[in-house]
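Heads up, one of the protein chains got dropped from this complex, but the rest are sitting where they should.
Letters A, B and C mark the chains as written, and numbering starts fresh at 1 in each.
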Amino acid sequence: MADPMRIRANMTGDKVEVKVLMAHEMETGLRKDAQGKIIPAHFIRNVTVTHSGKTVLSAQWGTSVSRNPFLHFRFKGGKPGEKVTIAWLDNQGEKRADEAVIAGG
Amino acid sequence: MRIQRVLAGVLAVTLPCFSPAQQDTQKEIERYRQMLQESNPAELFEARGEELWKTRRGPKNASLERCDLGLGPGVVKGAYVRLPRHFADTDRVQDAESRLVTCMVALQGFTPEEARRHPFSGTGAPMITADPFSGVGQRSVMTDLVAWIASESRGMTIAPPMSHPKERFAYQAGERLFYYRAGPYDFGCVTCHGEEGKRIRLQNLPKMTNAKDAQRAFGTWPAYRVSEGELRSMQWRMWECIRQMRFPELEFASDASIALITYLAKKAEGGTFDAPAIKR
Amino acid sequence: MQPRMILALALCGIGVAGCATRPSDSEAERAVAEMIKASFKTRGQATIDRLSQDDAQALCSKHAGELPKGMSDGIEKVQQAALRYPSSGKLMGDWRQGERIAQSGVGKQFTDDPNRPAGGSCYNCHQLSKQELSFGTIGPSLYQFGKLRGSSEAIQKYAYGKIYNAEAFAACSNMPRFGHNGVLTEEQITHLVALLLDPESPVNK
Partner (left out) sequence: MDAKRREVLKTGGGVLALAAAAGILKPGEGLAQEWNKAAFDTKSVADTVKALGGSGSSPSGAIEITAPDIAENGAVVPVAVESKLPRTQAIAILIEKNPNTLSAEFEIPAGTDPFVSTRVKMAETSNVYALVIADGKYFHAVKEIKVTIGGCGG
């Protein structure tokens, strides 16, 4: 199973600042292993961030997002103590969802 | 006679080293490095390492929570900056990795070979491949553990003990290795790390006999290397430098590797430990 | 005991002349040699015998940074005598091939294919062309090397010799002895000479 994400969600002014690190190979499908065999593509395709039942960011990614991806964005309407949920789904059907509690500013 | 004069001319000509454009290159690279600091995937490895420390593994189904890293069984906080050190039970100077091998064998019942099997994540060396993005994912228990153990010394002062005769001998052997030039490229560690302010390509090289440089170097390993997408330990740093020096392979957790690390740790004494870091 | 002294002592064991003037500490010496033997292993083309030093390597290790004048003259004389120039007499090759060789840092590592030619690793340590921003500074800038010096036979010979065996000109140079140690072929070195001296080379633009 995929490793947990590292999520930081902090109030800055009236906005929630979200920074997340995901543990993922983001393999391009173009590389070869030591035996010269192609390493199959393995990458996150979809990321969805929700807060209070509402999607605050959704993304589609290709293979050129860096390994162990980093994402940083801001949204309005969150309060300290509330939860932000981040979910990803990769091209091999693996998925992972984690949540973080919004910290005060 | 003529040749000699020409040669003298050749040697006398010095060129302005850096035009403004090249100073801009350095400045932009510095900016790139600063941008990387915003987020360090080393955290992901540290989190796994902390979990592994507490996980029951091996034939004895035991965790590493009683492992003695030098400050007593189970004490991790501050242990990394007081390594390498002499351990009475093995009568050997050990760094973090070699000590973990000892604990995996003694506490968890692994054979030494099993404990050493995957010292570095990925393949260790960059892969030979047509693809521009190097590194391939294969997890290493050892790397994850070292990432966490090192993180538990963040902000502390590098202070390797040097009171046991074997610690002093490791330092002396490490110094000798540092100056040892050999192989088809005539390289030694000193070739790249003997002068101040030099670079390979755009990578700045620490002069290891200079305390400030050594402190920065020792204090920023382990590190997440963005070029490989892997967490790399100090053992790996030695192994990789030695590979690029065109030497035979430096064995993981070998006495020579520990001697080199002891030499560097002593040179870095008094510096602030700030690892796992993030680097090119 | 001074660490530097132990270092010097330890270095005596490897076929170096002139150690007799220092007190011997054969125990430390043996222990370090033993440590090296136990800590390295042959992998691929990087065989364990690569750790055996020739005289120049041993002297440069022993006197790191403070080589006595007489000794450096001695090394340069021996290395000069070992210089070999191409029998064809042709010292200038193709700068385009030279640029590729200068850019490549592969060769002789245990991860390298021994059947593929090595690179010259030139940009690792030297500035050469203006376009390449990523260059090292361990060696001096070679930008406009030929423009400033011309491409006379004497300069060609110097450039070839320096790449072939840097220690023939500067004992204990940081630069590998590319020809002497069999890293680059004669032909590859002539391409590098052209990269340095050809007026059309990016080095001289």
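For this structure, a couple of remarks:
Methods note: a contact is a pair of C-beta atoms (placed from the backbone, for glycine too) under 8 Å apart; a residue touches a chain by one contact, two chains touch by 3 or more.
Every value quoted in this text rests on a predicted model; they were computed, and no experiment measured them.
The missing chain, though absent from the display, is touched by one residue of C:Gln45, C:Ser61, C:Gln79 or C:Gln109; that residue is C:Gln109.
Residue B:Gln244 is the one among B:Ser140, B:Thr220 or B:Gln244 that touches the chain missing from this view. Listed here are the subunit B residues that touch the chain not shown: 24-25, 28-29, 31-33, 35-36, 38, 126, 132-135, 192, 200-203, 226-229, 243-244, 280. The set of subunit C residues touching the chain not shown comprises 103-106, 109, 111, 121, 123-124, 133-134, 136. Although one chain is not displayed, its contacts with subunit A can still be listed: residues 15, 26, 28, 30, 45-46, 48, 50, 53-67, 69-77, 87, 89, 91.
Rule of thumb we're sticking to: only the chains that are shown with their structure count from here on.
Centres computed as Cα averages put subunit A at a distance of 30 Å from subunit B. Note: centroid distance subunit A to subunit C, computed from Cα atoms, is 48 Å. For the pair subunit B and subunit C, the distance between mean C-alpha positions equals 25 Å. In subunit B, the residues touching two or more other chains are 128. Contacts from subunit C toward subunit B in the complex involve residues 3-4, 6-7, 10-11, 28, 31-32, 35-36, 38-43, 46-48, 50-53, 56-57, 60-62, 64-65, 108-113, 123-125, 127, 133-138, 140-141, 143-144, 148-149, 152, 154-155, 157-158, 167, 169, 174, 176-177, 181-183.
By the touch rule above, subunit B contacts subunit C in their complex via residues 2-3, 6-7, 9-10, 13-15, 17, 22, 25, 125-126, 128, 169, 171-173, 175-177, 179-188, 190-192, 194-195, 197-202, 205, 242-244, 246-251, 254-257, 259.
Partner subunit B is touched in their complex by these residues of subunit A: 3-4, 6, 19, 21, 23, 25-28, 30-34, 39, 66-68, 70, 72.
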